[in-house]
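All protein chains but one are shown in place.
Chain nomenclature is as follows: A and B, assigned in order of appearance, with residue numbering initiated at 1 for each chain independently.
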Amino acid sequence: MVTFNLLLNAVVTGILLGGFYAAVTIGITIAFGMLDIVNIAHPAFIIMGSFIAYIVNRTFGVDPILTVIVASPLFFLLGVAIFSFYHAAFEGSGKGSLRGLAFFFGMLFVIEVTLLLAFGVDYRLVQTSYIGPNVGFEHVDLPLRMVIPFVGSIALVSGLHIFFGHTFVGRAIMAVAQDEFALSLMAVDTVAIRQLAFGIAIATAAIAGGFLIVIQPVDPSLGREYIGRVFAICVLGGMGSIPGTVIAAFILGVVETITSTLVGPSWAPAVSFATLLLTLAVRPSGIMGR
Amino acid sequence: MRRFPSWVWPIAVAVFTLAVSRLVENEYYMFAGYVVLQYIVLASAWNILGGYAGYVNFGSAAFFAIGAYGTVVLDKLGEPPLVVAILFGGIVASLVGLVTAYLTLRLRGVFFAIATLALAIVLQTLVMNWEFVGGPLGVYTTRPDSITGFPGYVNYLFVVMLVLALISVLVARAIELSFVGRGLAAIRDNELAAECCGVPTFRLKVLAAMLSGGLMGMAGAPFPYYITYLDPNSAFSIAYGINSIAMPLVGGMSHWIGPVIGAVLLAVVQQVATVTISSELNLMIVGVLLISFITLAPNGVVGLFERYRQQRHWRPGK
Partner (left out) sequence: MTMQNLLEANSIRKSFGGFVALDAVDIAVRPGERVGLIGPNGSGKSTLVNCLSGAISSDTGTISFDGRAIERLPAYRRTRLGIVRTFQIPLPFMSMTVVENLTIPLRFAGRHHPGALTVVSDIEQALLILEDVGLRDKASESSARLTQVEMRKLELARAVAARPKLLIADETMAGLSHAEVDEIILLLLKLNDQGIAIIMIEHIMRAVIAFSQRAIVLVAGRKIADDAPDVVMNNAEVVRAYLGE
């Protein structure tokens, strides 16, 4: 029976989830929306972050979110390395996008199987003080394990929004996103800028991975569920737009949770992908798209 | 070799394989051979849209599963002959290909690729929630004990898949050598220029998508009888998605023989790896091969062969 209470909780949970989804997607907003790199392996990097948080938490008891924040510079460097390889191997050739796509698909696969071989198929979880307790308001019960990642996600996304809008480097990246050719004529090292941007994108994946394992247990193949989500949100939000990503993330989070509550959780994965298909069919430029 | 038109060779090989299959007694080889043939169909089908036109399909599993679950539905309604199931699966998959193509092929190729991924998951979720075909638990499909004219039903399945493999190879070849293939190649090279040269780009892409999807659906139709227990995880297995891409890539995407080479190579390697090492590791091998080839030999085995031939025939000053 669907009560007001139930629905209210679903909506609020959906908003919390949506905030987290924004953090998950921002890496794609950067890589795909701004740099036109279809990094379909992005969710695999997130899962990698989750597993790193898991090991450190299990061995040393360190907080997962702290772990991934510390690990994010390493992921940044990894992103820089991957972009350098991608640029050298695939950009500039005529069929670059097809090959790049297949490259990242292969990478998604290799990462997933590596994690599978290393950790097995079981779900892993972390122990922290805030997994378990709820914070309650009237009518609404919020699990802390969702609130903390929500706050962290909003902080991350806001920080990046400020970075891209108001710092010199961030605006350079946006300029490259808009007209790389013009910039290269002005003697700007566009490759270095894009390396930087892609590094940031992968770093955000690590942080999102930390949030993820706080919210729910993680297994190596969980990334696949997220492929649809991140691209659905990115496209719905209007590609390179960060505010668009946030809005779309909230929409998806709420719709998924309500669907889950009303029809059952087994339908949830279809929601994001169906949203994606619908957006592509009806308004491919998204909400904030130009 | 040059005296025969190239379509003679697939038929000759098929007839030879058929003859050999009559002599082989160990059913294991029928089972293993079926998988290889199935991948020949999937790889050739994928390549029509992926290699010829340049539109990557990540959702091969969706079309394959349409064929498989189509058979399940027909089987529950009244056991039809396998040929009917194959045609049914092919037509439904083809229509799904048509709709997907129609909705997304006006956009950039990247969006089509993502949409195909989305399609696979949406369909899998639908099937998981559909009790008639068993939902997440799957269904059992009884394999008939025997069929006239063949030493066993498994042997029959092998021959059916052999015929499907032959058909898909000949269809791919026919497309490649026809004006459709030329048009698709122009689209792949530069879609805007192709359109301005009079190529009906949208129509050709949709046609390729329908053929590609339809063939994949046909490949999936006999699967329930092969595996006897079908559940969404096996029907929508990601192995189909990654193999459909890796096999044409490794074999060579510009020629109809490429997917065949890639399918045989990779399917055999995976069978051996599954038996000797582990099934996870065999997927890793595919992923590594995919990345290696796309980086180092993007034109696949066929490309390497052509390079070798060109070097041998190189003359100074040419």
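Basically, a residue touches a chain if its C-beta (ideal position, glycine included) is under 8 Å from a C-beta of that chain, and two chains touch if they have at least 3 such contacts.
The structure presented is a predicted model; accordingly, all values stated were derived computationally and were not measured.
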Kindly state which of the options B:G90, B:G109, B:G183 or B:G262 is in contact with the chain not pictured. B:G183
If I consider the whole complex, including the chain that's not displayed, which of B:V199, B:M218 or B:V302 touches that chain? B:V199
Residues of chain B in contact with the chain not shown: 179, 182-183, 185-186, 188-190, 192-202, 254
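As a working rule, only the chains that are shown with their structure count from here on.
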Please name which positions on chain B make contact with chain A in the complex. 50, 54, 56, 58, 103-104, 107, 109-111, 113-115, 117-119, 121-122, 124-126, 128-129, 136, 188-189, 238, 242, 245-246, 249, 280-281, 283-284, 286-288, 290-291, 294-295, 298
The residues of chain A that touch chain B in their complex are 38, 40, 89, 94-95, 97-99, 101-103, 105-107, 109-110, 113-114, 116-117, 224-225, 227-228, 231-232, 235, 264, 266-267, 269-270, 273-274, 276-277, 280-281, 284
